[in-house]
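Here the complex is missing a single protein chain, while all its other protein chains stay put.
Up next, chain A:
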Amino acid sequence: MLSRTAENLYWLARYVERAEYLARTIDATLRVTALPAAYIGKTNEWDSALLTAGVAASFYQTYEEANEHNVVDYLSFSADNPSSIRNCIEAARLNSRSVRTALTSEMWDTINSAWIELQAVWSKGTSTREDLAKFLRFVQETSLRFDGSAYRTMLRNDAYWFSRMGVHLERADNTARILDVKYHVLLPEEEHVGGPLDFYQWSSILRSVSALTAYHWVYRETLKPWLIADLLILNDTLPRSLASCYGNLVRNLDQIGVAYGRQGPAQRHARGIRNRLEHSNMNDIFQHGVHEFIQEFIADNSRLGEIITKQYLI
């Protein structure tokens, strides 16, 4: 396969995944901010939404205040924010156009139709909560359709594996960022864990990765920060956990290694990260510091992105 094609497929998958993640983040934030102040305390949820999206610095170059209107606008519709939902979908469509030959018609149809539909939203904006909710749902559904059509229609060859790699790398990054920011924001409250305040804060984390129900199935307990961290970091039955993402990344890279008859630094690096996740437990992680652990993970994960690029995509 052309290196450029692989690169486009990989980024296409990342953009679609990122758009969905942003939609989830906004959705979860809206829920929390809709609660009476007594339940959520003084933290600014919109600030933490910006932090998890990794765009706080650029946001404050344009806006004064992180309120609902500004943040929703910046994360969803802003043409200036390179990772706004709008730009993700635009970039996904541009990538799709340049690799149409590598996409199945179902995948192209999903992206192209979404792009057509969303252009109307860009021009009108969303004036009501209802519009916004509809928009966020649409973005999530687009990602579901895209994923589903890839899963159902693509040949299981390098094109598929490169695009799955994009999904898992991006997803690992998103999950890690959510955890990091929330732990950071919530840390001072740690001694009061168990109050209604924390309950809604923590449930918003789980919601943003759509794992609230999963949590109850796995732990059959009230929400506890270390269990939430355990679920999102180490539990490989949860598709968005770091462990699960890395199980998949290693598998995808191995499939490519076998198809091409050659392993390389990407395979080794991914395996290294997976092994570390496999051999960790929450005690060690807490001892080491959750924040430090996640920061290292984020760096390692983006390093894998660089290695993949060097080995296959250029």
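In this section, contacts are C-beta pairs under 8 Å (C-beta built on N, C-alpha and C of every residue); 3 or more make two chains touch, one makes a residue touch a chain; residues count from 1.
Just so we're on the same page, contacts and distances are computed from a predicted model.
Look at the chain that isn't drawn here: its UniProt entry, checked against "Circularly permuted type 2 ATP-grasp protein", "Branched-chain amino acid transport", "Phenylacetate-coenzyme A ligase" or "YciI family protein", names it "Circularly permuted type 2 ATP-grasp protein". Within the full complex, the residue among A:Arg100, A:Arg271 or A:His291 touching the omitted chain is A:Arg100. The omitted chain makes contact with just one of the residues A:Met1, A:Ala34 or A:Leu144: A:Met1.
Interface with the hidden chain, as seen from chain A, comprises residues 1-6, 94, 97-98, 100-101, 105, 108-109, 112-113, 116, 158, 162, 256, 260, 262, 312-314.
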